[in-house]
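With one protein chain withheld, the remaining protein chains of the complex are depicted in position.
And now, subunit A:
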Amino acid sequence: MPRRIRGRAWVVGDHVDTDVIIPARYLTTSDPVELARHVLEDLDPTLKSRIQPGDILVAGDNFGCGSSREHAPIALKAAGIACVVARSFARIFYRNAVNVGLPVVQCKQGVPVASERVVVVDFDAGTVTDEATGAVYPAEPLPEVMREILEAGGLVPYVARRLEEQRRHAAASA
């Protein structure tokens, strides 16, 4: 997981829900490439063609509210979104993002930048910086367990390691 992400911001509003991130009509697949093709299209049909790999989504309150569909963070990640910064996240989305290895940063006071400005997310310092103005915004630290999952590369490798340990214990005690 990168310690620092520098990218171009796309600013979206409050309560961006999972239905507009990836509409249900595309949920007969879980192929990331296919999902990325339709990312955010019900929010703004022009956005997906403007997103470049490494861009950062800067949102308001309650980002990712609604459905439990993990397809939402998968689609954002596959579209090249490097990180989502929001004033607050819906709980299921936040957890899903960490599980699939999409970095998420909560800045309670918000990050008032304009779209296409460059922002820098520094995970070690716990800050988000607006490069043009130099303004620095504090980020909430991730809970320990989520940091471990993100650092392992997502929940799959994290659980794989635990299952492997269980097998070793079982073999040793047999």
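Definition applied: contacts are C-beta pairs under 8 Å (C-beta built on N, C-alpha and C of every residue); 3 or more make two chains touch, one makes a residue touch a chain; residues count from 1.
Definition applied: contacts and distances are computed from a predicted model.
Undergrad: Choose one: "cytochrome-c oxidase", "Ion-translocating oxidoreductase complex subunit C", "3-isopropylmalate dehydratase large subunit" or "Lipid-transfer protein". The correct choice is the protein name in UniProt for the chain not shown.
TA: "3-isopropylmalate dehydratase large subunit"
Undergrad: Pick out which of A:28, A:46 or A:109 touches the chain that's been left out of the picture.
TA: A:28
Undergrad: Return the single residue from A:92, A:120 or A:136 that touches the missing chain.
TA: The one listed residue touching the chain not shown is A:92.
Undergrad: Sort through A:51, A:78, A:100 or A:113 and give me the one touching the missing partner chain.
TA: Reading the full complex, the residue touching the unseen chain is A:100.
Undergrad: Could you pull out which residues of subunit A are in touch with the chain that's been left out?
TA: Here the touching residues of subunit A are 14-15, 17, 19-20, 23-25, 27-30, 41-43, 45, 61-62, 65-71, 73, 88, 90-92, 95-96, 99-100, 143-145, 154-156, 159-160, 162-164.
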